Every structure is written in structure tokens, then in C-alpha cells.
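The complex appears here without one of its protein chains, the remainder shown in place.
We just call them A and B in the order they show up, numbering each chain from 1.
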Amino acid sequence: MTTTNLDPSSIPLPTRRRPRIGETGLRALTAATALLLVAIMALLVYETARQAWPSIQEFGLGFITSDQWNVVTGQFGALNFIIGTLLTSVVALVIAVPMAIAIGLFLSELAPRVLRTPVGLMVELLAAIPSVVLGLWGILVMGPFLAEHVEPWLSDHLGFIPLFSGYPSSQGVLPACVVLSIMVVPIVASISRELFLSVPGELKQGAMALGATRWEMVRSVMLPYVSGGLVASTMLGFGRAVGEAIAVTQVIGGANAISRSLFPPGDTMASRIAAQYAGTATSLQRSSLAYLAVLLLIISLITNIAAQLISGRLQRRLGGEA
Amino acid sequence: MSAQDDRNPLTVVSPRSRRRKLQGRLMELLASFAALVAIVVLLVVIFSVAKRGLPAVNADLFTQVAAPFGVEGGGIKNAIVGTLIMTAMATAMAVPIGVLLAIFDTEFAPPQVSVAIRMTLNVLAGVPTIVIGIFIFGLVVVSNGQSAFAASIALAIIILPVIARATEEVLLLVPSTLREGSMALGATRARTVVSVILPSAFGGIVTATIVGVARAAGETAPILFTSSIFANAVVTDPSQPMASMPFAIFTNSESPSHHDQQVAWAAALLLMAFVLLGSITGRLLSLRTRRQIEQMR
Partner (left out) sequence: MTDQQDTQPSDPGDAPEVTSANPGTRLTELASGHESNPTEGRETVFQLDKVTISYSGKPAICDVDLSVHRNLVTAFIGPSGCGKTTLLRSLNRMNDLIPGASVDGRISYHGHDLNGSNVDPVELRRRIGMVFQRPNPFPKSIYDNVAYGMRLHGMKDDLDGRVERALTHAALWDEVKDRLKASALSLSGGQQQRLCIARALAIEPDVVLMDEPASALDPISTQHVEDLVESLKAEYTIIIVTHNMQQSARVADITAFFSVDVRDDGSRSGVLVEHGPTSDLFIRPSDPRTEAYVTGRFG
């Protein structure tokens, strides 16, 4: 031990002798999965667009405004399916979003504490039911029920509104709307529950201390506070409804027609792909179905990214406030 | 005290405040009613599937393959086997990738990269499953034909974001004091991940896997174009297309034959029971993991 009189500052800091294999290895491995993710996403977009390319070249943007879908003449257009998609999704949201927000409110504010976890779990389970099972139920139970009991009533009492006019049908747009709303409710409900839980207690107490009732506090303080997030969750729900293929195919009846009523069969972009892609007669038909997929992809990308931007901006705003 | 309360100005309720309270009660009632409706819908679906499916569940269902056209009887043995194999393969692909991705995202990636990855995961999660079916069809099926393997890839892509996000969530819950504690002892980041973070997040990864399995087992759209033309026999070779429960439900649901519909209900009951049990287990486990990790803080 002769080092005692060594000046500590002369001891060099330990330097790394050899690269640490574990460290670089794990880092590289995990980074590779990230690259894989990006590659999957890019390839997904590329491959779908590649399949759609012949149809895109043939029809261009006219595809969107044409209501033809004729294998014999080789004329394909998406208009009816776009309208069918928007109609089913919008009606589904109109049914689902208010309900889902109310459920979110129930789970975060109104329900007795003991009920919150089990009821929340049941709402989440609704999202877990496979869509094909929901479709089976839709086609064999709910569709006939709507046609026998609900649609006649609607057309008797609200028939002056074109949406509710016409003859009842067990397969059609209305059952599709109901099935889609069942799928959208749990998504929007669980996001709204999180949003409501994120409202600072200070604000809620501030409103109560001024003599607000609980509902007034909800309406005037909580709802405005979470409104941006609710918009984002609605967009996610919209994306989900637009993209659902299986259950819609099962219940909607499959018809290339626009009706002013919700009762007769129709088709959405996703359901048309599900119904026809596996058994196409011509390559142009297959390519046109891929064109529909490209449109779906674009819609899902836009709604998803927009929803993320909205909630991201919101988080920053609220983060800055805290 | 009642005599005094009669004069108590705090108990005098003006018509206005009566109206306000009534309105509040009404809205709260409506919100509670909405929750009730959701539960009722869930129970109605479960009940009506069980009511129609239970009578059709019998030994044949598990031991027989589908009967030839026009013949009564038969089962879905090949579909059950197919779903089990394809789900297992998809999970085996998606879990390691998803977990590594989550580790990269939470432990190694610079903030901007991590934001970008999270965004990409969300976008991928939002891609309609039918589009993923078309993607794999073009990528794999066109050149190699339909196969269980192709279907598994499609399923794996669908559950990858589910698993990655669920794992990420748990990794983020692991308190930073644990990380710092380990690093302060001179452990490398990798060593910290392997010996400290993964063990404490293990429960969460199991949960993520269960949720992923439940999701993969129930998906139909990606199978439609990748494993839909199969031999009516039990197939275990992944290079061949296989029958599956969701596909069996899908085709039988559109059949006018009462017997086919019976098979569809029975298969739906089995599938739903499997998926719902998986989801409940996953959910309960995740609550438990959350509590455990919170206790570490």
C-alpha cells in the first residue's frame, strides 16, 4: 500500500475498456423492433396502394364520385359505399357518443364506489366481444327484432323523416348502425372516464363551494374542461366504426344502392371488401376493392392522427397549467 | 329540533333551487340509465348466445369436423385446433417484438423518437383489420398461397400495438427510483432493464399477452383472405390454411340452414367464453400488477 500519498486528482477517471456487449446488444435489438414497426407501417401503406394502383390509374378521383359497381362492364366507383360508411358511422356515433359520455360520467362521478370497478369492467367486456359474434347476434336476433318491433314503430311515428320511412327489413343499414354503436360505446366510455377523472379536484370543489349542484358542476366545469378530449375520443370511435368489416357485412345485407331510409340493405367500404375480395372475378375488381382499402386507410390515418394531435395539445395545455 | 328547523333559512327551498336540483337528479338518472343500458346490452348478447349455443354444444362439436353439405351432424374440431394454433403463432411473434418495442420506447429511445413510436403504434392500432388482411394477402398469399402462417402474421400485426402499449404502460409505472437505484450501483441500462425493470413489470407483460391472445382468437377479418380455403380436416401444418372458429361462425351465420346456424351459435359461445374469460383475467391481473407496483413506490 504505497499509494497513500498519491494525489487523487492524478488518478484518471475510469474509461471504458471494451464495449459492453449486453448494453449495445439489447439497445440494438430493441431499436430493431422499432424499425420493424416503421417498416410494417410503410409496407402496409405501400402494398395496399400497389394493389389499388391499376384501379387508381383507371378511375382516378372519379372513383369517389361514381356509384357504378359493375363487374361485367368493368366500371367501379365507391360513392355508394362511402355514403353507406358515413351514414352507418355517423348514426352509430349519434347513438353511441352521448351514451358513452354519460357512462364515463357515471363511472367517474356518479356511481357508488363499490360499483365503479365491476361496471367499468362490464363496459370493457362489451369491447371484447368478437365482432363476428356480435354480427351473428345481429343477423339472427337483433335484425329480426328491429324489423318486427322497432322499424314499424319508427316508420309509423317518425316516417315523415326519410331516414325512418319505408318497409322494415331484417338485414339493412339500421342493424349495422346498432352493431357499430355497441362497438363504439366502450371505446368512448373508457376514454371519457379517464378524462373526467383527470379534472382537477380543485376546480370541482371550486364550483361546489359556489353552490353549484353536482350536475351544474359537471356541465359548467367538467364538460368544458374535457371537451377537446371528448372530440378526440369521438374521432377514435369514428375510425373504429368506419373500419369495422365483419359484423357490418353480416347484418347490412350487401347492396350497391343508396337509400334515403335506414331500413333497406346497403354496404360500407369495409363490408364490400369483406364480401367480395376473396372471390373476385376480374383483377380490376380486386384492384378496386384495394382502392376502397386505400380510402379506408386514409380515413383511419387522418382520424387517428388528428385525435392524437388534439389530445397531445390538450395534455400540453393542461400540463402547462398544473 | 324540528321546530327550529322549520324556521331554518337553510332548509327553505326556493322554486328555482328546487328546479335546479330536479334537473340535476334527472340528468344523473339519465347517465346512470346509460350505464345500465350498456350492461343490459352486454348481458343480452351473452344470454342470447348462451341460450342458443348451449343446446348445440355436444361431444361431436369437439370431436368431429364439419359434415359434408346436406348431411346433419358434424363439429368444429378443425376450427378449434386451427384457432389455437394460429393464435399461438401470432402471440409467439407479437409478444417478443411488442415487449422489446416497449422497452426501447420507455428505456432507450430519445423523447422525440419515443413520441413518434407511440404515435405509429396508435396509428397501426387504428388501421382497419380488413386492410391488414389485404396487406398480408398481397405480401404473402399472392406468392405463397393461403396458409395458417400468413393468417398468423396478420393477427400478429393486429395484436402488436395491443401488447406493446399494454407493456409500455406497466414499464412506465415502474418507479424511477428503482431505475436510479440500480444505475447508481453501477449497473448498465441493459442490466437494469433485465434484472430490475422486467421482473417488476412481469405481471404486466403476462396481462398484455393474455389480452393479445383474447384479441387474436376473436379476429375474423384478417383470416378472411389468408386462411379461408381449407381442407375439411384437422390441419396442423402451418404452411397449410386452417379452419378457425371466427371463420366458422362467419360462414355459418349467413347460412339459411338451421343446423349451420346451430353450429355458429355453439362456436360463438365457445369463442365468446374464451375471449371474455381472457379479458376478465387480463383486467383483474392488470389491476393487481398496478397495485403491486404502486406499493413499490
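Note that a contact is a pair of C-beta atoms (placed from the backbone, for glycine too) under 8 Å apart; a residue touches a chain by one contact, two chains touch by 3 or more.
On a predicted model such as this, the values are computed, not experimentally measured, just so you know.
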Residue of B:S17, B:S257 or B:Q292 touching the missing chain in the full complex: B:S17
Touching residue (missing chain; options A:T24, A:T65 or A:Q205): A:Q205
Sole contact to the chain not displayed, among A:T24, A:N70, A:S220 or A:S283: A:S220
Missing-chain contacts mapped onto chain B: 1, 4-5, 7-13, 16-17, 20-21
Sites on chain A contacted by the missing partner chain, in the whole complex: 113, 200, 202-203, 205-213, 216, 220-221, 224-225, 320-322
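Heads up, the rule we're going with is that only the chains that are shown with their structure count from here on.
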Residues of chain B touching chain A in the complex: 20-21, 23-25, 27-28, 30-35, 37-39, 41-42, 45, 48-49, 52, 97, 100-101, 103-105, 107-109, 113, 117, 119-124, 126-135, 137-139, 157, 160, 164, 188-191, 193-194, 214-215, 217-221, 224-225, 228, 246, 249-250, 253-254, 261, 264-265, 268, 271-272, 275-276, 278-280, 283, 287
In the complex, chain A residues that touch chain B: 20, 22-23, 25-27, 29-34, 36-38, 40-41, 43-44, 47-48, 50-51, 98-100, 102-103, 105-107, 110-111, 117, 119, 121-126, 128-137, 139-141, 182, 185-186, 189, 213-216, 218-219, 236, 239-240, 242-246, 250, 270, 273-274, 277-278, 289-290, 293, 296-297, 300-301, 303-305, 308
